[in-house]
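Single-structure report; data block below.
The complex appears here without one of its protein chains, the remainder shown in place.
First chain written, first letter: the chains are A, B and C, and each begins at residue 1.
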Amino acid sequence: MSQLTYAQAAMAGLSEEMRRDPRVWALGEDLGRGGVFGQYRGLQQEFGPQRVVDTPISESTIMGAAVGAAMVGTRPVVELRFADFALCAVDEMVNQAAKARFMFGGQARVPVTIRQPVGMWRSSAAQHSQSLEAWYVHIPGLVVVMPATPADNKGLLKASIRCDDPVIYMEHKDLWGLTGEVPDDADVTVPLGQARIARDGADVTVVTWSKMVHVSLSAAAELAKRGLSVEVVDLRTLWPWDRTAVLSSVAKTGRLIVVQEAVLTCGFGAEVAATVAEEMGGQLKAPVKRLGSPRAPISYSRPLEDRVRVTVDHIVDAALTLARA
Amino acid sequence: MSQLTYAQAAMAGLSEEMRRDPRVWALGEDLGRGGVFGQYRGLQQEFGPQRVVDTPISESTIMGAAVGAAMVGTRPVVELRFADFALCAVDEMVNQAAKARFMFGGQARVPVTIRQPVGMWRSSAAQHSQSLEAWYVHIPGLVVVMPATPADNKGLLKASIRCDDPVIYMEHKDLWGLTGEVPDDADVTVPLGQARIARDGADVTVVTWSKMVHVSLSAAAELAKRGLSVEVVDLRTLWPWDRTAVLSSVAKTGRLIVVQEAVLTCGFGAEVAATVAEEMGGQLKAPVKRLGSPRAPISYSRPLEDRVRVTVDHIVDAALTLARA
Amino acid sequence: MRDSKRLAAQYLTMRRIRAFEDRAETMARDGKVTGAVHASVGQEGIAVGVCANLLPSDKITTTHRGHGHCIAKGTSPRAMMLELFGKAGGTSGGKGGSMHIADFSVGMLGANGVVADGLPIAVGAAQGEKLLGRDTVVCCFFGDGATNRGPFMEALNWAAVYRLPVLFVCENNSYASTTRTETVTAGPGPSARAESLGVPAFSVDGNDVAAVDELAGRLVREIRAGAGPKFIEARTYRLHGHTAADAGAYRDAREVEERWTSDPIARCAAELRRLGVPDSDITAMDEAAEREMADAVAIALAAPWPDPRTAFTDVQDVGAPV
Partner (left out) sequence: MRDSKRLAAQYLTMRRIRAFEDRAETMARDGKVTGAVHASVGQEGIAVGVCANLLPSDKITTTHRGHGHCIAKGTSPRAMMLELFGKAGGTSGGKGGSMHIADFSVGMLGANGVVADGLPIAVGAAQGEKLLGRDTVVCCFFGDGATNRGPFMEALNWAAVYRLPVLFVCENNSYASTTRTETVTAGPGPSARAESLGVPAFSVDGNDVAAVDELAGRLVREIRAGAGPKFIEARTYRLHGHTAADAGAYRDAREVEERWTSDPIARCAAELRRLGVPDSDITAMDEAAEREMADAVAIALAAPWPDPRTAFTDVQDVGAPV
């Protein structure tokens, strides 16, 4: 175990995989200088400019080229910098990466890991703050991963690189500096599709992912003081998502809150809430509940930005309301 | 009233608006020749090549240019041909059209109508068949409209063109030839955000939109024979969606099925089902239920393609199961 | 002197493509083939002249109008016809149809329904091959209409920046669907765009298969030797409609008629005769091509549908639909 930041953990995971498998390589803008968040620091020095490739500002081609390179047997790690800019490469993700294997009757494999940092991060405003995980969960062929901890950002990144499917890999920009214990063993990966019970509880289940795991844990601590026992489920992977973990937690608590940073409307929380309502509708102690941001672009100004954040208070209030229902 | 096809109705709506307001214009590939589905036939002859503009194959710029043209006071109608190709212009839709007004503190208005035909349509396979309405509902700033009938394809298109917000306007490719009564009056529009009760019923509410309205109506007819009274709510507009109509229908029936053609996972049906579960969880006679296509790309071959369609039988089965619950 | 054996082989391949597409179009009009069929009738010289210079290990990508490239690269027309019929045994098991034919066993990395999307994929394939230490050449076919899409420019720049072994082949048939491309294309044209992006460009009469063969042969050798990407602009004409359903009312009948006089197959036959190849040899090739494709159709008509459960296979390993 080492104490690493979320960024360092990803770096460790990527460099281990690059050492282990010469077919793994990374491409994106400014990677040679360490990437925009320092999450590639030193990699070009170790692996050279052929395997840590500085690209032109050509998102469509960064993504399209990765698809081609994957189809001939390499395993590209694509850096798209911000989930917002990834929109410049959506066609290549959805129409090519996600569909190639199926469309060509199984002849193609597209083992690309597509990193697109998400989330609100000090006054980044409307074009540098989005969380669009729900979009990719809606697209057949894609795997969607959202690590919340340094350990997971190593283990899930490694698992994603080893996966033969295209993986949308969303790191949260507000977590880069978060430190935690990270396994040193290069063979340790975190399996895709398995949730983590971040906190055990009996009264209310909070299903969440990415940065909201930490906010939910704070809320759970606060609620414990008020006598409410909250179970926090960190989904880690949104597709496939761990239905078993969620359904069995809700079977225990009878109450579900889904907490996301993304816009509430048509977010991934809707999928979880709808599924639980479909499967367990009759057995719940209270109706399901979703928290997420209002359907507005994200503001620059601090007080405006804060206004759209899901906070500890929101979760506490929702949990208390549910418990009272 | 005239008997018009869904395509002709849209043509009538667009040409009326172009006559009414010289700031309205249309742009897209092959419009001069009538558009790929004939839905622009004759318009360039009437309005000239400056107002019905044949463009290069440059989706990013078709969309980006429309944003710029809207910001200076014109009202572009953008034709993107297939929702799948619209992915080549997602950045411009989401990062520019949807955000400009907000990001610029209310200085910009982006009154563009963005037509992107959706849906399965005889062996069009994975890159010409998608229905991605859920994506756009998730994006603040956008309005999302999906007409199911010729009358609505006139009235809603006119309302969309008159709307000062960017509107994602999704016509279903399998409906182009559908005929129906369409008002001749150029002043008649269909208000955005109001559902239509396509069929009254008492036992089960089916909430649906676009082509699935017709499939649901057939299912309702079949179910009537079996003694089940089904109310079919045609949402027409997915953002804003008519919560009042849905909630009051479900208040009456106590049972909800949401029927969509799109991939079920993270589809718009999840939003409707989750909302109803949140608001009425305790009062339902049976858990909510969603129908949609499996999370797989769409096949070319007929029997494979048919396998992913939501059919009358699926709806009938789901309704009977709910009624028995 | 031109090599008549090589040219005869190319003639045969062109004839096979033509025989395949003529039948594909008929079957589409008969409703046996359900999706859109985009025939390359009149453009076969480019597919054949270029692919004649590729090794089996070389790769290609193509577009919606890709039957010719597939056949020229070695894909089985029988499997292709099964695919067009959506039948079991098709190149994609019936999942793809005409616009998504692929045959990875011969280096055919897939046709594409999104205009210009094959270019970034091709440059990436070249980059991957280079990383794996192989001396593969990747050839990327696309139309004149595609040169107005951003990924065209990005991919050319990319190939030049990394000096990738890519041969770009622009089939300039003057049309993009119903639109005359020149009406929506500014500047001197595709070759000038390529040059401005650092990719040396060469123009050729695409209806002269021998000329294409010669130019492509030289460029493929240079590329394989490490010269970086090259660009061919092949002038040609789409003799049929945009799809089998398109009567082409937007073009003057005389324009089309005149262009038929430059049909690459007829021109190649004339050249073969000039080189002393007997008519009977030519006729024998014609008949072989027709027979092969008639068989392909018969087989496709008789073939079973794929198992409907395959609608859910080959989606993904992790989180596959159940």
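Assorted remarks:
In this section, a residue touches a chain if its C-beta (ideal position, glycine included) is under 8 Å from a C-beta of that chain, and two chains touch if they have at least 3 such contacts.
This is a predicted model, so every value here is computed, not measured.
The hidden chain, counted over the whole complex, makes contact with A, B, C. Only one residue in the set A:127, A:153 or A:237 touches the chain that does not appear here, and it is A:127. Note that of B:65, B:251 or B:280, the residue touching the chain absent from this view is B:65.
When you scan B:51, B:196 or B:255 for touch with the missing chain, the hit is B:51. Among B:133, B:165 or B:203, only B:165 touches the chain that is left out of the view. Against the chain not displayed here, chain B makes contact via residues 23, 25, 50-51, 53, 55-56, 58, 60-61, 63-74, 76, 91-92, 95-96, 100-108, 140-143, 163-165, 192-193, 239-240. Of the residues in chain C, those that touch the hidden partner chain are 148-154, 156-157, 160-161, 183-188, 192-193, 195-199.
Contacts to the hidden chain, counted on chain A, fall at residues 29-30, 32-33, 36, 54-60, 84-85, 88, 122-128, 294-297, 299-308.
Heads up, the rule we're going with is that only the chains that are shown with their structure count from here on.
The greatest centre-to-centre distance from chain B, using averaged C-alpha positions, is reached by C. The centroid of the Cα atoms in chain A and the matching centroid in chain B are 30 Å apart. Chain contacts: chain C has residues 90, 92, 94-96, 100, 112-114, 150, 315, 319, 321 touching two or more partner chains. Of all residues in chain A, those that touch two or more other chains are 91, 95, 102-103, 140-141, 239.
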